[in-house]
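Please find one structure pasted underneath; my questions will follow.
Note that one protein chain of the assembly has been removed; the remaining protein chains are unaltered in position.
Labels A and B are assigned to the chains in the order they are written; within every chain, residues are numbered from 1.
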Amino acid sequence: MDKRHLEENVFKTLMVAATLITVSALGFIMFTVFIKGLPALSLDMITKTPQGGYYIGKEGGILNAILGSIEIGIGATALALAVSLPVVFYLHIYRKKRSIFSKAVRFFLDVLWGVPSIVYGAFGFTAMMFLGLRASLAAGIFTVALLIMPIMARSIDEAMRMIPFELNESCLALGSTRWEMATRVISRQALPGILTAVLISFGRGIGDAASVLFTAGFTDSLPSSLFKPAATLPLAIFFQLGTPFPEVRQRGYASALVLTVLILVISILARLLSKKFVRNIVK
Amino acid sequence: MDIRRLKDVLARKVMFVLCLGILSLVFLIGAGLYIRSLPVLVSSNIKDIIFSSLWRPSQGMFGLAAFIAGTLWVTAIAMLIAIPLSVLTAIYLSEYCHARAREFVKPIIDVLAGISPVIYGFWGMVAIVPLVRDHVMPFCSRRLPFFPFASGNYTGFSVLTAGIVLAVMVLPIIISIAEEVLTAVPFGVREASLALGATKWQTVKDVVLKKARPGILAAVILGLSRAFGETMAVLMVAGCAMNVMPKSIFDPGYPLPALIANTYGEMMSIPLYDAAVLLAALVLLVVTVMFNVVGWKILGKIEYEG
Partner (left out) sequence: MEHRTHISTKNLNVFYGRQVILNNISIDIPNKNITAIIGPSGCGKTTLLKSFNRLLELQEGISVTGQVLVDGEDINDPKVEVTRLRKKMGLLFQRPQILPMSIYDNVAYGLRVHGIKDKKTLSEAVRHYLMEATLWDEVKDRLYKSAAKLSIGQQQRLCLARGLAVEPEVILGDEPTSALDPISAERIERKLLELKSKYTIVLVTHILRQAKRLADYVVFLYMGNLVEHGPAKEFFENPKDHKTRAYINGQFIEEPAP
C-alpha cells in the first residue's frame, strides 16, 4: 500500500517540478528581454531610421524595421485571409463534415503548418527568381502569407467548428442560398473568432525572420515601394546582435524588447477576443 | 439565371479552386525546390552529398554530412530535455491540476508558443551562452572528461546551448497536443480502474497513458519536426563552425537550416552553390513533411475512433 503512494508522490513532485520549469522558462525569457532591453530603449530608437554609420555605433533608430514589419504583417495577413476564409467557409458550408475532400484539405493544411519557415523562404526565393523579381516588400508579403496561411486557416476552422450546425439548417429552410447564409449569418457569429485568428497569424508573421531573409531583403530606408527591399524587425535584431560593437548590440536588445512587447500585446488582445467569442456564440 | 444563384455558384467555384491550391501546395514547393537543385543532383552523386562532410563550394564539393550531424545533435539534445518536461507537464495539467492553476498555466504556454524565434535566439545568446560557458562547461570538463562532454570549445556557443533553446521552443507544441489527447480519454475507463481500488497514479500510469500513447507519440513527432526545421534561434547560438563534426555537447554545430540561412549572400556567386543550398532546403522539406504526415495520421485516427 505504502509503496503505491510513495510512487505516486514521487511522480507528483516530478510533475509539479516540470510544470514549474516550463512556466519559469517564460519568466526567464521575459526577464532577460526587459532587463537588457529597457536600459537601451530610447525614443530615438523607435522614431528614427538608421543614419549613416548606424551599425558601427552612430545615430538612428529602427523605424524602418518597425514600419517594414507592420507593412509586411498587414499585407501577408490580408493575403492569407483572402485564401483561408473562403477555404474554411467552403469546407463548413458546402461540404459534409466527414467527406474525404474536407479531410484531405484539413490534413494538408496541418502538414503545411509544420513546414519550416526557412523552406517557405527558400521557396519564395525560387518563385522570385522564376518571376524575375528582386528582393522586395511584395516578395516578403507573398512568402509570409504562405507561412501564416495554414495557421490562420486552422484557427478559423476551429472557431467555425464551435458554431452550432442547426444555424445552417434553419437558414436553408428559410430559402437562402448557401452563399448568402455564409456571408450574413455565419460571419457575424464567427467574426470574433476570425479576428482572433487574424491577430494570432499577424503575430507569427511579424516575428519570423527565416521567411523574409531571402525575400524581403533589408534596407535602411523606410518602406517605400512594393518592389523595393524592406527592413523587418526580426532581421534588424539579428543584424544588430551580430555586430562586434557593444552600443549596437545594446540597441539590438532594445529592438528585441520592441518586438516582444508588440507580440505580447497582440497575444493578449487575441486571448481577450477569443474569450468574448466563446461567450457570444448562440447556444 | 437568378442573380442570387449565380453568386452562389460563382463563389462555390472560386472556393473550390482555392482548396485545390492547398492540396497541391506542398507538392508545388517540393517541385520548385527540386527543379532548382537539379544541377547539383546531376553533377554529384546523391550519396556523396549526404554522406560526405566536405563542404567546399568553391571546389565544387557539397557534402552535407556535417550539417546533418549538427541538426541531429541539436535535435537530440532538445528532445531529451523537452520530452520528459512536456509529457510530465501535460499529465499534470490534464489529471492533477486544479482548475485555477490550469487557467494560469495554459495561457503561459500559448504565449511561449507565440514568441518570435529571433527573441529565443536573443535569449539564448544573452542568457544561455554565458550559463554554458561560465558554469556548465567548466564543471563538466573538470568532472566528466569523456564523451559526450569533453570538448575544446570554450565559447559557450554549442549544440547544447542550441538544444536548450530549442527544447523550450518545442515544449508548447508537445504539451498542448499531449494534454488534448489525455483529456480526450473517456472518463469511464478512469472510473472503472478506480472502482477496482487503484490509486489515481496507477490509473494514470496503466490505463490513461496506455490509451493516450499513440497521441502522445504523435505530439512528440510533431515537436521533433519543429525542432528539425527551426532556423533563427539555432543560428544565433549553435556556433556554426564550418566543417566541424560535433563530438561533444559543448562542440559547435552547424544545423542544416542555419546553413541555408547563412549562405544567402554568397549563393549566387559560385556555380552550383544555390542548387546545393536549395537541395538542403528540399531535404528539410521532405523530412519534416514525413514527420508531419505520420504525426497527423496518428492524430486523425484517434479523432476517428474517439
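Simple rule for what comes next: a contact is a pair of C-beta atoms (placed from the backbone, for glycine too) under 8 Å apart; a residue touches a chain by one contact, two chains touch by 3 or more.
Since the structure is predicted, the reported quantities are computational estimates derived from the model, not experimental observations.
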Filtering B:61, B:150, B:194 or B:244 for touch with the omitted chain leaves B:194
Identified contact with the non-displayed chain, of B:13, B:56, B:135 or B:210: B:210
Using the touch rule from the top, list residues of subunit B that touch the missing partner. 99, 188-199, 202, 206-207, 210-211
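Just so we're on the same page, only the chains that are shown with their structure count from here on.
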What's the distance between the Cα centroids of subunit A and subunit B, rounded to whole Å? 18
With touch defined as at the start, can you tell me which subunit B residues reach subunit A in the complex? 4-5, 7-8, 11-12, 14-16, 18-19, 21-23, 25-26, 29, 32-33, 35-36, 84-86, 88-89, 91-93, 96-97, 105, 107-112, 114-123, 125-127, 168, 171, 175, 199-202, 222, 225-226, 228-232, 236, 257, 260-261, 264, 277-278, 281, 284-285, 288-289, 291-293, 295-296, 300
Which positions of subunit A touch subunit B when the two form their complex? 4-5, 7-8, 11-12, 14-19, 21-23, 25-26, 28-29, 32-33, 36, 83, 86-87, 89-91, 94, 101, 103-105, 107-120, 122-123, 126-127, 129-130, 146, 153, 177-180, 182, 200, 203-204, 206-210, 213-214, 234, 237-238, 241, 252-253, 256, 259-260, 263-264, 266-267, 271
